[in-house]
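The other protein chains are all here in position, but one chain of the complex has been omitted.
Per-chain numbering from 1; labels A and B assigned in written order.
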C-alpha cells in the first residue's frame, strides 16, 4: 500500500467557471502505476468546490444558474457587511457543494460513469489560481 | 492493510426514488472480516447521488420535494435545448448532492448514527439499473 500526493495547478475565469480535471487526474493515476485504491480530490480554499457532472456546454450553464438561484448575489450578506470583498455568496456556494470528493479506482482505471467528469467549480468573483490536491492511496 | 472492491447492483424506480443500501453495505463489510478502516461509497453515473438520511416514509418524500423546489423541472435548461433528453434537472440535482461518501468503521461496525442510513438517490426521469461501488480500505 502506498500514498502519493500530487497537485493540479489551474487558472479559473472567475464565478461560474467549471474546469474538467478528469484527463489530468487519469494521467496522474496512470503514472502512479497503482492498480486499486482511492483518489481523494481536495480543493484548498473557501470559494471553490469539487463535484462530478456530465461536462457539456448546457450543464456548464445550468449548474451555475442553479447556484445563483439559491444563493443570489443581490441579497444582504453579513460577510459583505464586515469584509466588503464582494464574495459572501461565493463562500456560501462553496460550503454548500464542499471541497472534497473520493473516487475509487480498479485495475488502474477511475470508476467513473461514461458521462461523468470530475470538475472544479470556481465560485469566486475574480479569476483565481487554484491548487487542487490529489492524494492516492492504493496498491 | 487491505483494499477490497465490491459492487451493489440495484434497480431504481426513477426520479425521487431513495434506496437504502445500509444492510447490503454492512453485509459486505462483515464478509470482508476487516475491523478498522473506511468504506468509500461511489455511484457511477451523472444522474444519481449518495448521502445519509433517516430512512422513513416521511423524509423519503420531503427530501425529493426539497430538490424539486430548488431544481424545478419546468424551467429552461440549456442541457435540454442541446440534447432533448428531458433530464437536465436530474444532472443538476445529482451534481449538487455528489456521488461519493466515506464512512469509517471500527471493530467491524459502520460508525453510523442509529437513525442514519446510507442511501442512493435516483434523480433520472426513468427507471435505471445502477452499480454502486464500495471500496473498503482497512485492516
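Methods note: a residue touches a chain if its C-beta (ideal position, glycine included) is under 8 Å from a C-beta of that chain, and two chains touch if they have at least 3 such contacts.
On a predicted model such as this, the values are computed, not experimentally measured, just so you know.
When you scan B:21, B:43 or B:97 for touch with the missing chain, the hit is B:97. Residue positions on chain A in contact with the hidden chain: 1, 3, 5, 40, 42, 44-46, 70-71, 77-83, 88, 91-92, 94-96, 98-100, 102, 133, 135, 137, in rising order.
For chain B, the list of residues touching the undisplayed chain reads 1, 36-38, 51-54, 56-59, 61-63, 66, 69-70, 96-98, 101-104, 106, 111-113, 115-116, 137-139.
Rule of thumb we're sticking to: only the chains that are shown with their structure count from here on.
Centroids of chain A and chain B (each the mean of its C-alpha atoms) stand 19 Å apart.
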